[in-house]
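In what follows, a single structure is set out as structure tokens and then discussed.
This view holds just a subset of the chains, kept in their places.
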Amino acid sequence: MIAVLKQGVSKQQIDNLCNWLKEQGVDVHISEGKYYTVLGLIGDTSKIDMELLEDLEIVDSVKRISEPFKSANRKFHPEDTVIEVGDLKIGGGNFQLIAGPCSVESEEQILEVAESVKASGATILRGGAFKPRTSPYDFQGLKADGIELLLEAKAKTGMPIITEIMNANHLPLFEHVDIIQVGARNMQNFELLKELGKIDKPILLKRGLANTLKELLMSAEYIMAGGNEKVILCERGIRTFETYTRNTLDLSAVPMLRELTHLPVVVDPSHATGIARLVKPMALAAAAAGADGIMIEVHNNPAKALCDGPQSLTPEQFKDVAGKIRKILEVVRE
Amino acid sequence: MIAVLKQGVSKQQIDNLCNWLKEQGVDVHISEGKYYTVLGLIGDTSKIDMELLEDLEIVDSVKRISEPFKSANRKFHPEDTVIEVGDLKIGGGNFQLIAGPCSVESEEQILEVAESVKASGATILRGGAFKPRTSPYDFQGLKADGIELLLEAKAKTGMPIITEIMNANHLPLFEHVDIIQVGARNMQNFELLKELGKIDKPILLKRGLANTLKELLMSAEYIMAGGNEKVILCERGIRTFETYTRNTLDLSAVPMLRELTHLPVVVDPSHATGIARLVKPMALAAAAAGADGIMIEVHNNPAKALCDGPQSLTPEQFKDVAGKIRKILEVVRE
């Protein structure tokens, strides 16, 4: 950690600060420039409260050199983490294709979609039971019944399932769920993350709409600090000024995270763009960028069928996308 | 609500869509242009799932004309809401000055700060007991003990207290807290909001770092839909590309929210800028923009005292700010 002091700071103030820093257990190297004095803090700086330091009157700015994340940091864990999901693996060269409806709506719907996406190459079934909605007046999901229906689809198809949790008190309902998803809006719900750190089950952690990669890794750290190291990261688009797309899919997050961490990285192109027509090109791009998994929404909605004729992503369309993803993976891995 | 259909949509598709919309209970007016057909939906459109509609293949875009928030909407509730906090009122021309330390650290600290800010004109005492921190390794607050110390300060000074909640399971600890704060990171923790909707106590709801005013109002709606209409909104800075300041304080949110809603609006200039030197000008600006309250951090930190000599915001400095805020309120209210 480096602390740059302001111009005109007195010798006494510098000494006081250095003594206080040494009491926190770090060594301090002082370099005096013409306009600034720079303190290099050496040792275990993770206990230094960076915000407190930055807030001192005599401090101009603070720069953390070693990243604040530890368990998730590739520096201390160079090999890719491989996470087991039922009989499958994700990470370390193991790619999984996750598909299913936005919301679980009925037994018929989830079974039909599950069998269709399985036939087209999906390996994990997704479906929302608890739905975070901006409006309290919108449909909030089938909740416990939705999880029951997902488990039924799992039993019928043999596919592992992933679904979102919104409240740690609901954990008992997730006992047979294979991967628990934390949604973008809960990425910094630290109380929920702490509870998920106590269980032994893969967690798919979605990046918040306005969260940096560093914050995403710090949230993974909350889970891992509790003992659960099975964290899968998910890029799903960030909030920008562009309005044609719902969010801006930040695919550079995939290679950047690969450098920073050993955890698997999955991409969700459906929520990122909010436009079914963009799912195919962005799914192929995610595969080319090196994602360990891709999560795609496949609809099977009678209301939509009525109005739209062919559904937004039919089984045929999904099959086409899945096939091309496989070919791109071959090119990337050569 | 208006739905714009794509070019080349068939008569049959339009009829199917209109029939489905009418089944949802709304009337449909059709205007056909050269390149587009526009449907005007009339009646109670709050039950129409805007995202589902937008996602249909035949739909180009959807525009909600009436805002999706109801209880918070000034259109249906033209008078300002006035919320009672102990013997004080906030909103409808009643201004309150909230001050106190970032974190409660000790009995001595909170009592000293409380008495000092009261003497300088603060009317409500703030202090963090449960602290949301980006890193699991940072200090997480004194928790229940912190609330005890706040209650002691309340007993000694007579000031109502405000402190943040992070988990609905902690609600019993907040029984004697006067205002419960929901932090920016939990603004869309809908499970927490629903629980706060069931109690009868003022809630200060902070705007999320990347949340629009509409989303802030929808989150207020979650609380109000449960029966608790005592919601105070708080602007505390949004995330932008600028890096000199920690966040960008969006003061135009104050007059904009005044138009959209009847709820009181408070501004927190301390967290927004992250720079003590900017607190005074931004607090004065917030008063000039028409805020119903201002929340200011006043530090009293021995570690900082050691290094910094005079503290970042001394009692004297706070007194100066408080006095000028009062004079600006006089000019604004004339």
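In order of appearance the chains are A and B, and numbering begins at 1 in each one.
One rule holds in what follows: a contact is a pair of C-beta atoms (placed from the backbone, for glycine too) under 8 Å apart; a residue touches a chain by one contact, two chains touch by 3 or more.
Everything numeric here is computed off the predicted structure, so don't read it as measured data.
Sequence-identical chains in the complete complex of this entry number 4, based on the file rather than the 2 shown.
Keep in mind that, in the parts below, only the chains that are shown with their structure count from here on.
Note on chain placement: the centre of chain A and the centre of chain B lie 26 Å apart, centres being C-alpha means.
Chain B meets chain A in the complex at residues 13, 16-17, 20, 46-47, 49, 51-52, 54-58, 68, 132-139, 166-167, 169, 185-186, 188-191, 194, 208-210, 215, 218, 221-222, 225, 239, 274, 276, 301, 303-304, 306-310, 312.
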